[in-house]
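Handing you a structure now.
One protein chain is absent from this view; the other protein chains keep their places.
Each chain gets a letter, A and B, in the order it is written, and its residues are counted from 1.
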Amino acid sequence: MSARFAWRGLLLSAGLLLSSQGHAADVDAAAQIERGRYLATAGDCIACHTVAGGKPMAGGLAVDTPIGPIIASNITPSKSHGIGNYSLAQFSSAVRHGVRADGAHLYPAMPYTAYAKVTDEDMAAMYAWFMQGVAPVNAAPERSTRLPFPFNIRLSMLAWNWLFLDKEPFKGDPAKSVEWNRGAYLVQGLGHCGTCHTPRNALMGEQASKQLGGAGLGTWSAPNITSDVNSGIGSWSQHDLAAYLRTGRSARHGQAAGPMAEAIDHSLRHLTPNDLDAIALYIKSVPALRDPNDSKPVTQWGQAGDRLAELRGVPLPKDLNRMSGAQLYDAHCASCHQARGQGSFDGSLPPLFHNSTTGRSNTNNLVMAMLDGVRRQGAGVGSAGNTDGYLMPAFRQTLSSEQLVSLGNYVQQLYGNPAGKVTLEQVTILRQGGAPSDLIGLVRGSLIVAGLALLLAILWWRRRKED
Amino acid sequence: MAESMNTDFLVIGSGIIGSLAARKLALAGASVLILEAGPRVTRGEIVSRFRNSTRRSDLMSPYPSVPTAPHPIYQPTDSGYLVQAGPYPYPAEYIRQFGGTTWHWAAQAWRNVPNDFRLHSLYGVGVDWPISYADLEPYYQEAEEIMGVSGADNTGSPRKQPFPMEPVIEPYAMRRVRERLAPQYKVVSNTTARNSVGYGGRPACCGNNNCQPICPVDAQYHGGIAALQAEAAGVTIRVNANVYQLEHDAQGRITAALYYDADKKSHRVTAKTFILAANGIESPRLLLLSASSKYPKGLANSSDMVGRHLMDHPSTSLTFDADEDLWLGRGPQSPSSIGTMRDGDFRGQHAAYRLDFTNISRVDGATKDLISRAVFGEEFERQLRFASAREMSLKTVLEVLPDPENRITLSSEKDSMGIPKPQAHYAIGEYTRLGHERAQKDFAAIARLMGGTNLRPSKEGAYANNQHICGTLSMGRDPAASVCNEWGRAHDHANLFFCSTGVLPTCGTCNSTENGVALALRTVDHILAEQGIKPGTAAAAAGAPA
Partner (left out) sequence: MTTDSAIAAITETSARPFNPGRRLLLGALLSASAAALVPWALAEPVDNAEQGAFLGVSALLVGRLALEPGLAQRLYDALVAQNAQFPTQASALLAQINERGLTAATLQPALDEAQSPLAPLPRQIAGAWFLGIVGSGENAVCVAYEEALNATIVGDILKPPSYADGAYGSWATKPEGAGHG
């Protein structure tokens, strides 16, 4: 889709070249639209604002949050159903400050706290692309956002923004290089890496002191990507990190799956090599945060091994839920990951040791990879020919939760960080899509308490007045 | 007798054909029950059994026969389940369990070539099908989209829509064969139900070279997947339900199926419409078992054609050492073939054939051979590497003509459930033998082109079997000469349909599965239209990428 509209931008500029009047300005206009498209790719707008199989930017995707699903809106330039009537100021206000043209507040599922960093010039380019480079879709998304009280009161975002929204656009650090500043701008702004990778407080604001320190996303876990050598990416070279962002895999380090695989497929792999290098450079400078469980780099745990002596010539138990971890590995994993966990010669079927997925003491991503597989989208991704689909199949239907516990613990113990454990409770929760959140109850409870306190205060004051 | 059940549609057999027929009915809103004689099984168990097998080259060793639903076993000793009446052995292998036999196929998913449908009109041998290639073409497409078939266009079967996927990339060994055999022989990539990209939520092939007996990653489609898809579409599959008799009423409508459960308790299931999908041997067996006073020769058998015209694809082969290192065993087991002899005027004189190049690893076979010849020590290592690198093999897939004397009947012996065993009468005719003779010229030429030495042809007069069981429920226009009509409806019973490779009236030169699936999908369309069942709107994705 984006290629088509780049083409359209080019056609626009080619046609205009034939006209003798103001053609330089028109070429600039076409260049601006193209830049806007690139920036929207960096911001990964399409990931939330397009539903699978749907028209680009037409909305409809439900973003799951602890307070309920939030439906992304139609941001095509449709005048009836999208943002076709938005001025640049209104567009900017929505993207950078979370306020719609009709004055209503957006929920921070839209990462406007990150986009607040985007410069005016870049906003103008994105506006130009959204208005002219995206096809208008004159239909509303099938669902609309309906959150439980009190979150359905959008005005409540006012207080949240007061606490957590910094409206200052990006300010570079003159002491750092151009490349570092470019990386900082991209990571803090359009890249919105912190939206997933920075842990949040009880009110769901990002904890500024723990930038990129890792956070759970309900099921998948966005790991610590600070510069810490053990817990983060400090042991990765800038080159390896940039290559990972471009391909979603790195030999001897790990591979992207779940939401990170989507971010790479839709956004990161389309960025220029220079921008990826800049992002890598910046991330390698983020203050180190260490998890005390990580006594060595998460990419250096484990070694090749097998339990073949226990397996060969031994029949499976009648109750398949009683299969040992070694038997489960043999039946389901060894074909690709090989009998000793060493993966294929070129690493394209990755080893399970020296792999950050098993090297972490948080085993959520291991379980999620087994439940949902590793899915990649788009041409040229993964190995030659496998242009779309599952690099690793999902085992959600194939393996029971008991089997996932046995297998997960076997893999962790033999190939990964032995401190990482898989429990039945964990697998059950992850299979369901995550633990239910206390937040709704908490806030409602607080409101009731606050309301009662106010009532008592009024009564006391009136009492006093009567005296 | 234990409890009864009732359903609209009863399908007997949960193999790839029965499951996909049931699935299509269920997606249209029908209520469907499948009775499967054998047990449920999962892929992981089969992979484990293969690696622990003491007979890795025996494709049936990961699929043990169970006493409550026995299937033929030949190694290490013949279980005698499929009684051989001769004159020629017919050691058919099939699997009675959830998902049926295609758990262990090589996923060859060919269409017939158009002239296959008109063998008699064009060449004066065999019979014509009651339908044309054009009639079946849209159902071939539908089958290919469900299964995820990848192939090249140059294989003699015209198509209106592209393949769902490009052909699986050619192994190095096959590329060398193709390059060296050109231009005299045109080697093409096989049309297979094997993923060259992620498809249907299943990964692309990663070269396990184990298609038979089991693909460990489901990169190839098979009946186990079809059965799960049927269940996802709302079909109920009852396993360990060995149907031993069909009952009928005075008007000849089939009324009920009787089955034994795992404890040999009998159950009765009534239905409005019956679909028999229990492979080309077990289906005629059931019809013959259901003989009654009104139908003393068995059901659907007023023509005496049930079980007759048994056809399969016999194979002869040539193995030799090429003059360069090829290293078979990398990639899928059956990647390439030569199809130029699948059709031609010669079919008036001798059998057509396809020439298949195998890519199955030579290692275990060469190991056994060297040990039997007492080759040990460093010499063993040297010769094993040589054989693994250089040895190649090709085989014919020969057509046989429908011969009423080739047939499945009931034996006087009984199986472990007390049910009369199936019995095979089989012979390889002159037509086929002449086809093999003609193929010898191709074998010799190909060996020469590959600088072949140490030529080892298969034993003269011996034909290997390919388990493509056809003809025993032949479709045709004449009720006196066939068992069912073009829709698979039994001539004798209005509510009995056959979804099976048994309905194929000639076997052509291609593996029978896709033909069987396409015909079954066409049959279901006919049933839906006739009964006025409308296709549903929900969940109609036919195995499309997840």
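One rule holds for everything that comes next: contacts are C-beta pairs under 8 Å (C-beta built on N, C-alpha and C of every residue); 3 or more make two chains touch, one makes a residue touch a chain.
Note that this is a predicted model, so its numbers are computed, not measured.
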Checklist outcome for this item: Considering the complete complex, of B:Asp153, B:Asp249 or B:Asp323, the missing chain is touched by B:Asp323
Next on the checklist: Touch as defined at the start, partner being the missing chain; which of B:Ser31, B:Ser53 or B:Gln440 qualifies?
Outcome noted: B:Ser53
Item to check | Residue touching the undisplayed chain, where the options are B:Thr7, B:Thr102, B:Gln141 or B:Ser196 | outcome: B:Ser196
Checklist entry - For chain A, which residues lie in contact with the unshown chain of the complex? => result 304, 306, 308-309, 312-313, 334-336, 338-340, 344-346, 348-349, 382-386, 391
Item to check | Missing-chain contacts mapped onto chain B | outcome: 47, 50-56, 76-77, 169-172, 175, 196-197, 204-210, 214, 216-217, 323-327, 329-331, 360-361, 363-364, 367-368, 371-372, 374, 376-381, 384-385, 388-389
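Operating definition for what follows: only the chains that are shown with their structure count from here on.
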Item to check | Parts of chain B lying in touch with chain A, wherever the complex brings them together | outcome: 42-45, 47-48, 51-52, 166, 169, 195-199, 201-204, 206, 208, 216-218, 228, 545-546
Checklist entry - Along chain A, where are the residues that touch chain B in the complex? => result 311-316, 320, 323, 327-328, 330-332, 335-336, 349, 375, 383-394, 397-398
